[in-house]
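Below is a slice of the complex: some chains, not all, each in place.
Which chain is which? They are A, B, C and D, in the order written, and residues in each are numbered from 1.
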């Protein structure tokens, strides 16, 4: 299938700003799905609210655009309601980590086979540029006119500690790797988290003198290092697969439980 | 006396900022009542953006503009979307570089190459909204260009004041260059 | 289970069993008194039937999960009490906007806030109607005894599938924890309404939000042959977000009218001794048990007391109340709150000045004497 | 069979990402800030522009005809 076969072309062009990284993620995601060869009818996409969450509308899967922060909770029900389906959950950094933080760690703990794609642009894009729990310290945002004092989360660390069995990070510059990681995440039989550093030129860029989308991609290019190859310098972006372990998947475990319980009966 | 404006353009052209400056000029420095509202929407980031401004010598209740005395369109997209709001007898001002496709109807039309003027003067179209304010102030009696100058001086960083004042004058001149006669037909008193 | 055997169950247990009867295939919830037994019973029954039971991290994820599972083709339910119900409000609104069938049981306890977790109350009636932001309609049912808990639980599923929306079953601490005898209906004894699936064939355009003339929207489950978008934003017939005022206007009116236009089909209520009644008691849930007792006490003393027991609280059956109360000298609403159904009755009847409240808000079940006292007062007999 | 760059002008938003990161400097934005390929002959079909375009406005397609590439 062509890439555009996965799009609902009638709703394109999408609403994202020129140069918005979310488009690159969409682009990579579609290619990953194509490579795996998933049937469109077998894919459910569940998103929350945010610029990132608008992705669902443009993709020709079964798509659910839900509530800010709650995508993983809806996704948990959707998957458990029909474990045969592949469930992909694109999320913004605010969506996943601010209001949605609890569902994020609990989804990781359960290890249900969902693929969470965290589109981390370090900002609340949709609402116009407030800082998020992923905004680094001393950055500017409309609600941090004097610079942020909050420490950001390390998505990889939080996901790992909470129990995700596949955890990876990349950037919108590294598109080939990105496609590969998304593919791996989807194929991984358990809860996968792929953090993607992506650019919001309109708000994060403008407020933090990162300049244009092009400049922001260059920044990703220049500051990324493969896992373990880093010097530990501040601002360094470690990319690659951090965790990949096959552990019992939630729906499978439930199925076994059902078999066991029914064992006595049937 | 009451004038109703719709200023429209594409996100980034600064139509909304122009509306806000216009309102502030009249309300803060012009001893008039002014109300400004705008259309938001996720699309506002990319697509057509619009602001409604009403200035009046008496209190303004309904703050939106249904029948604009002046409709300004800085882009084709905005023109296409909002031209249906133009009123018989009203005035439509458009940027003649950006808006190519215009239809003649029963409203007055004024096309001015603000884009071109800005490019040739500043080598940038950033100032097109201020230039447009100059145009408006020359056409609408109620708008005193001096009040807009005061807002510019108060709102902008020192480094940007001068260039904005020049853009304003540029707009004023664009109108003046049309000649007394033509302008008098357009003028709103 | 032997046929026709009388079981001695808690109300919550009855609700859980009725949900099984109605075909619930996905439950998600978070424990909270006095609703917890519903989850506990389902945790035992559902895996045995190969159905999915989940305990989630909180009430918000519970309601979100059931909506997600409803879209992948399940009959779904959650159960909670006041604090959890308050937390669910945002997602309940999503259920209305996206028109997803689901059943929410709220076993009321004393509020506001944590209030009196183990005491009786009926103070969430208005919240059930107005708890989430924005305009939409609501279906809410209640019950005063085990037979009705069973029937209304099944009706809640039926209405939720029929009208494609969240339906609330409002129980209360008294009947939820009370045990009494019940004969579980045979399969087939109560009608079960299944989801209306679209007949649009594969590869033809299916419009998930294009209402039929009767207001119904045939569904297509996620994973099925039609792919479409679901959103909590105002949306067009494709389910795609829209800012068009026309689209929004149609949508909001649809969300209200799909229920308001069928108010009579949804109204469930019982009348007793209404033929000659000049004093009408209106009640529901646990209070209705007391009101019934009051009625029978007063009838014995020769008073012409009749009673209306409401099982459908929303949409409020106002014209039915109007008709039934036309000839009443006094109407007494008995409920365990500061007067919630009272408002509706006052708005419904022709003479609101004849409507009075018999209530109790201290956590103890209102008793027949409490209600009798109000009637006596009205009759000039004081207490 | 020959490869060819295909642009979707309606979708292109002129962000310039493809232009910047094309290894062969094939691409440019026109007056209306839309993508075009003034040096299409230099293209090595590395796909970087296609993959990085946030608007899915570039496709590398295979075609029967000989270079009827429009620019």
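Some notes on this structure:
Note that a residue touches a chain if its C-beta (ideal position, glycine included) is under 8 Å from a C-beta of that chain, and two chains touch if they have at least 3 such contacts.
Computed from a predicted structure; not experimentally measured.
Copy numbers for the complete complex, expressed as a formula over the labels shown, read A x2, B x2, C x2, D x2.
Assume only the chains that are shown with their structure count from here on.
Distance between chain B and chain C, defined via averaged C-alpha coordinates, is recorded as 55 Å. Inter-chain spacing, taken between the CA centroids of chain A and chain B, is 43 Å.
Per-chain Cα centroids separate chain C from chain D by 59 Å. Taken residue by residue, chain C touches two or more other chains at no position, since every residue touches fewer.
Contacts with at least two other chains are made by residues 13 of chain D.
Across the complex, chain D meets chain A through its residues 10-11, 13-17, 20-21, 48, 51-56, 59.
Note for the complex: chain A touches chain C at residues 8, 11, 40-42, 44, 46, 49, 56-57, 60-67, 70, 73-82, 84-85, 102-103, 106, 254, 257-258, 261-262, 265.
The part of chain C that touches chain A in the complex is made up of residues 25-26, 28, 47-48, 50, 52, 54, 56-58, 60-61, 64-74, 76, 90-91, 94, 221-225, 227-233, 240-241.
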